[in-house]
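A single protein chain has been omitted; all remaining protein chains appear in their positions.
All chains are identified by letter, namely A, B, C, D and E, in their written order; residue positions are counted from 1 within each chain.
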């Protein structure tokens, strides 16, 4: 029953977040009421759940999500989770209250509260998820929402940079964490937390322990801002102060140590764990405490102190002893209380004084005595002054550092380092208080400071009270709760510990005293320096983590990436084609090289026919010639390509493929004309001008030439092998040959295949043709020729000028004379070509021919008329609407195919019969004929559309040119 | 007897025609002017057409006539287009 | 491969003769194309193939198929007819284009334009404008 | 026969590949033309070569599939020819458009640095 | 009738062509009619000048002459080529003034001249009605002139004008 409340704990904040996002911009109070209410409800739920938790019960709530992959929406709450849940909701409530007064009325608060609630939900999710993957999900969600919260004031560059940096670092950590958790799942066979917690030994003994540990530490340390990933936290201080108070004291950064504690039972206790974690924790503890002293920004100081305190917790966890773990858990709690209150205090100071720069702030005590007092108590807790909660956990820490953990240098320097760090923390705490509240009255403040609204102070008051109460009577206040938390983590290993304030005079106490006096002395020494120094730690001031991060990000993600992109990629076409060809060559010939069996290359010359050989001699010469001429003599290359095409066509005839030969020939004619039409728009290419042969170009040519020869050779071999290999006994062709006439109703098997057996191919093929025609049309509508080919061709200019020079001639007469006789002939041929098309169309089913050939013939007939009479003349006489043909063709083909549905047959089922018509005899009629008619219509339309669209460019460019020259004349 | 004569004649005719095709190809390759190349292509086309007619005789199959017919009726189109390109600089005005 | 059916001897001889004649005429024509130097000479030679070269082979096939199919197969005749009517178109267009190009290239072989009237302007415009047009030769 | 045809295919492929590796769009279009001849012939060769046996059957006779050339590759080539024609036409127009917009006929739309 | 079939001769030749392509049977003949009609549309749409055959009975004569000339010049040209084509200066251009102006007549002349080896139609100048020919073996300029003028042009003018 209680377990369903767990779901509520998650759902409430997220629902609230959505509602908050939808509220109007100025609904500051509503937002605050909503968020506060939600936090309060969640807090009450948590409190309500305590009795069952205290009995050691573990609440579970499970919803199946992806059970196959063991990813379920499992919620689980034990004592430790409960404690964190209290922090999340309790401090969350206080922060909302504080934020209500902190945020300016002009701020678009819906976004703020929405993100804040969502963040709270995500944090709550981390705390109570019972499935490792679910935990990772919430983990990343906290990164995302913290990014959004830090970047809340995104008009501020610092906020953007800080947000980005925190997101990139914690996000990366999260991805690593996910990998680590998946590996844990791999090792333990489950992602379920309970199951994982039960298999600690399996994990520690596994070969993958080190990678798992590294990945999980990466996740946790980045999140908790531990050295060397600490630098994002100070930059995240660009966030609004409530965000800092919530995220950077109590929740977000705590997630890392939370996870470490959660997995402490299964991961800790090894040497690697101690060394890695201890190093990171110690470095953070010491360095950040030192850095904190030199910060001039209040929040910067607090940020570094946070890193330092988290370092303390990390160090404690690294020890692997149960007592240290207790101390760690205790310190998490304590740190949350005093740090949150300090952040809020800093926010108040900032709010009231208008600056957070400690060089400008001083003597504020007289303006805001209550706030000052509160801040003083909180910082005393931070410094570890007795009778405050900070002292207790720090004392535990000191005593733990004395223990023996592993045989290493780290171990022996631990107590000293801890003491020094303690001294530093005293120094920065004193500095915080002394600089801000004491000393002369401030002079350069933007506004007159005074006490904040008292509801804004309430959260601080509450937290400071907590510090005091816990610090004075720990056993009665926090004791039982801490115990619940500790036992849930440590289980049977829970040690005996005491939360007493006074343990007698022992080494930890001496260490504490040393730290307190040392810290105070250090402050006295540094005081004057600090009052005017630059922001940042001397010596490493130049070395800013942020700058380093940005630089390395730029280098890594930009310079190197660009370099790699250029090195391993290309934008040029030639290398791309080269690679494609090369790879196909390698892949295609690999099987031959890999197998031992050499393919029999029995050169049988006896069947070689002299005529055929000579024919291909011609073909080869043409192909080589075309390859040679294509650069400088385009027309020659085109002509030679025609020659090669002709040889191909003859080859088709030779080997019994009349249909192919006809189609090949017709297509070749149209292609030639098309290319000729295009040739006019290409630039002049002159051998003498750009025949530059650099060494690189030369090498490239040799390389290409080699590849071309290799591929040619390979293809020749491949072709020879397959042509001479045994003929298959059984192919689908047999079926076609046998059924073409009886069932397809046609004798020309190729045509029956095209319109019936594999009519669907033809269907697709004509669609391609149609699409291309449309594209060509669309493209040419926007066509603009290059300036140097815009003018009318030179020939026409000369001929027109000639006509102009002779008064008895009219302009254009040369061309008229030129075309007069051919035009007459071509016009008279036209009906015969139409006849030929009809002939080829009608006989296609039985003899070579068919819709495609007929269509092209018709298109060529039209083309001839264009050639003879010119576009304008033809279009004034003959209205052909190519688009009309295309759509009719497509529809006719489709409808013919669909006709079969009427009879309950699949698409394209054909029906053929032989009609007895008087006088005409039997005439084969097949529905495929209509399909073929569709093909014909489309082919005519598409071919004509392409040719005509291209031909129209000449007229258009003349027109453009004319209008432009007219324009220039007007300007004169 | 007559078969041998006929076959011989056909073979000879084929060889002669294909040699004629070689002669037609040479101007295509050699030039020197575009018009020479075009003329070569035109001749190559008509030679190929004749070759196909003869091939039809050889296989005694009427089917190949259609190819010859297409070359005969439409093969000139490329030549016409090429010629007009030379004369006017563009094919369709 | 040998699908040639038996024919009467006279027909065989007739067919063979026509075939050889046609082929040889074509060969001569193509040889001329290769051999002759001037484009205008070449034009004449290519006509050999398209006139009697074609005609002879067409006749041969008409005879052959008329006998084998035992009906008058005039089908190939159409090829001849098309060739007769169409070959001129290509040649006329091509030779005029060649003339233009030769004039533009100042080829001394071709006659410059002589027009009976206004001889003063016959400083032929076509030849006049050739200086910059040389580059257009042989695209 | 097979040898000659294979050589022919090889040379067509070689020339075609040489051309498509060249920098000028026109060379590419000619190269693609040659390559498509080669590929068509290759597909054709896959059906094995037969002389004088076009796949045109006689009506109402018993059909021996071995007596005819394989019609399937022929049908495939017909489709391939049409598609090849269409795409060549498109490529041509695109190269013209590229030439018009960039002013050069280099495949990359800009003259390489010399 | 003449609107529907403006070119009866065309229809006729289309029908004949169809029959040649297919077979001479009644069925094909019937089929050829609509097909020829459809095909003739192509020309009708272009509206070229209708040929007027005034003395069509002269056509056979023309055919015969041309046939004979083609055979003759075939032989002549073939011989010249086989001799190596060494005829310095004998292949030349010549201009011929014409009187024939009918386009179809000119087309016929062009066909005749071009189909005949040895003569080539190079250029025609409409403003002066002058024909530029190229003669392969030009020995006797006057002879060629009269050949064209009297043998062909005269007949063509008779037929078409």
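By definition in this document, a contact is a pair of C-beta atoms (placed from the backbone, for glycine too) under 8 Å apart; a residue touches a chain by one contact, two chains touch by 3 or more.
The rule we apply is simple: contacts and distances are computed from a predicted model.
For the chain that does not appear here, its UniProt entry gives the protein name "Na(+)H(+) antiporter subunit D", which is one of "Branched-chain amino acid transport system permease protein", "Na(+)H(+) antiporter subunit D", "Cytochrome-c oxidase" or "Hydrogenase maturation protein HypD".
By the touch rule given at the top, the unshown chain touches A, D in the complete complex. Per the touch definition above, the residue from A:584, A:706 or A:810 contacting the chain not shown is A:584. Checked against the hidden chain, the listed residues A:25, A:44, A:498 or A:810 yield one contact partner: A:25. Of the candidate positions A:557, A:810 or A:913, contact with the unshown chain belongs to A:557.
Although one chain is not drawn, the whole complex shows that of A:8, A:58 or A:182 it is A:182 that touches it. The chain not shown here touches chain D at positions 20, 25, 28, 32, 35-36, 39, 42-43, 46-47, 72-73, 76, 79-80, 83-84, 86-88, 90-91, 94-95, 97-98, 101-102, 107-109.
Methods note: only the chains that are shown with their structure count from here on.
Fewest steps needed to get from chain A to chain C, stepping only to touching chains, is 1. Shared contact partners of chain A and chain E comprise C.
Contact count check for B-C and A-B (C-beta pairs in contact): higher for B-C. Computed centre separation for the pair chain B/chain D is 21 angstrom, with centres defined by C-alpha atoms. With each centre defined as the average position of its C-alpha atoms, the distance from chain A to chain D rounds to 40 Å. In chain E, the residues touching two or more other chains are 17, 21, 110-111, 121, 123, 125, 128. Shown for chain B are the residues in touch with two or more other chains, namely 14, 19, 21-22, 31, 34, 38, 40, 58-59, 61, 63, 69, 73, 80, 82, 84, 86-87, 89.
Residues 806, 808-809, 813, 816-818, 820-821, 824-825, 827-828, 830-836, 838-839, 861, 865, 869, 877-878, 917, 919-921 of chain A are the ones touching chain E in the complex. By the touch criterion stated above, chain D contacts chain A in their complex at residues 1-27, 29-31, 33-34, 37-38, 40-42, 44-60, 63, 65, 68-72, 74-79, 81-90, 92-97, 99-105, 107-108, 114. Taken together, the chain B residues at the contact with chain D in this complex read 58-59, 61, 63.
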